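For this depiction, one protein chain was excluded, whereas all remaining protein chains were kept in their positions.
Here the chain labels run A, B and C in written order, and each chain numbers its own residues starting at 1.
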Amino acid sequence: MAERGIEIALRVPTALDVVEEAVDLVARHCLASGLTPRAARFNLRVALAEALANAIIYGNRLDPGKTVDVRVVVTPSLLTVHVADQGDGFDPALVPDPTIPERLEEEDGRGLFLIRQLVDEVRFNDRGNAICMVLRRA
Amino acid sequence: MAERGIEIALRVPTALDVVEEAVDLVARHCLASGLTPRAARFNLRVALAEALANAIIYGNRLDPGKTVDVRVVVTPSLLTVHVADQGDGFDPALVPDPTIPERLEEEDGRGLFLIRQLVDEVRFNDRGNAICMVLRRA
Amino acid sequence: MSFTLRKDPRGVVVIGVDGQLIVGNRHELKQKVTEALDAGERKVLVDFTNTGYIDSSGLGALVSLSKKLRDAGGELRLAGLNEDLRTLFELTKLDTLFNIGDTTEQALASF
Partner (left out) sequence: MSFTLRKDPRGVVVIGVDGQLIVGNRHELKQKVTEALDAGERKVLVDFTNTGYIDSSGLGALVSLSKKLRDAGGELRLAGLNEDLRTLFELTKLDTLFNIGDTTEQALASF
């Protein structure tokens, strides 16, 4: 694998039916860039699908006039996936743990939790409309 | 297929060994965006590989400090692939036809010709460091 | 992204998830199970043998359907999860909430 890889950026329309294609594209690229097969197939796919769904539904509120920007940066040791929507953002610190007994039977609220479990590091911008997920390469 | 597809952009390092990965990525995306399998597998692949090789060799003159930008735009009827290098550009009108008898045994000079044969439209920017290749969708 | 439905002779409605269970189709699954419930069914098995992916919305749909069936004196069970899908249930601790069979046959036999 090249130390200095291809950097890809996707402009994704605000539509849930393109999430799969976007995830496919990024997962293949990450696999080619040295992410382990299991991490590319599972950790990255799940985390990116959740981040995209949140960006489309909560961030852009399904407004077809808005888009979601995805950017993947590969360095020798890390893969960083940025997902930015055009919404108002939110405060991730206010999202409760969905695995505590009182919340276990809630229908929603597992997306962000799964992302945090599946990638090595999660960061947000101050406004809260851009998430950055870091995965260690093979 | 979504009418309004995902737009992808790649920043490709000036290195011949990443051409294949970049072509793979774009070809898959174009196939998913409604390009015919034959055009995605053959016409687009060959044209993009030639454009990238030219951008890396003649445009960026193999300077690892430079990059090549690839952008794919999908509209309902067309797929447009832009390849821009950071070189001085050239005048494509001065490139001779490699199929005339006097030139048939030349070693080089078939890249641009193949591109023109394989895509539906070819345009350059004024400086000549960015090529735009248009393919009709299925 | 579709669901198949069959009634097992042992009195269990088996719903197969073909492809994915995600935010885009979870309502369809909810509708299918609710219809079965309205028709008097109380035992539902969701079969993930042919499922590639479940997102957090899909997990949530299963949680709410499970509760609904339990409230009606029934039960929702799961089977056929591959390693990746099972990991999703473990990470979210939903493996403690569901009866998860390795295979459909095993789940049916013990229902």
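Some observations on this one:
Quick note on the criterion: contacts are C-beta pairs under 8 Å (C-beta built on N, C-alpha and C of every residue); 3 or more make two chains touch, one makes a residue touch a chain.
If you're wondering where the values come from, they're calculated on a predicted model, not measured in any experiment.
Remark: the absent chain touches shown chains B in the intact complex.
The residue touching the chain not shown here, chosen from B:78, B:114 or B:134, is B:114. Touching the missing chain, out of B:7, B:21, B:50 or B:85, is residue B:50. Think of the hidden chain as still there; on chain B it touches residues 16-17, 20, 41-42, 45-46, 49-50, 53, 57, 98-99, 104-111, 113-114, 117-118.
Going forward, only the chains that are shown with their structure count from here on.
For chain A, the chain with the farthest CA centroid is B. For the pair chain A and chain C, the distance between mean C-alpha positions equals 26 Å. With each centre defined as the average position of its C-alpha atoms, the distance from chain B to chain C rounds to 48 Å. Among the residues of chain A, those touching two or more other chains are numbered 17. Residues of chain C found to touch two or more other chains are absent.
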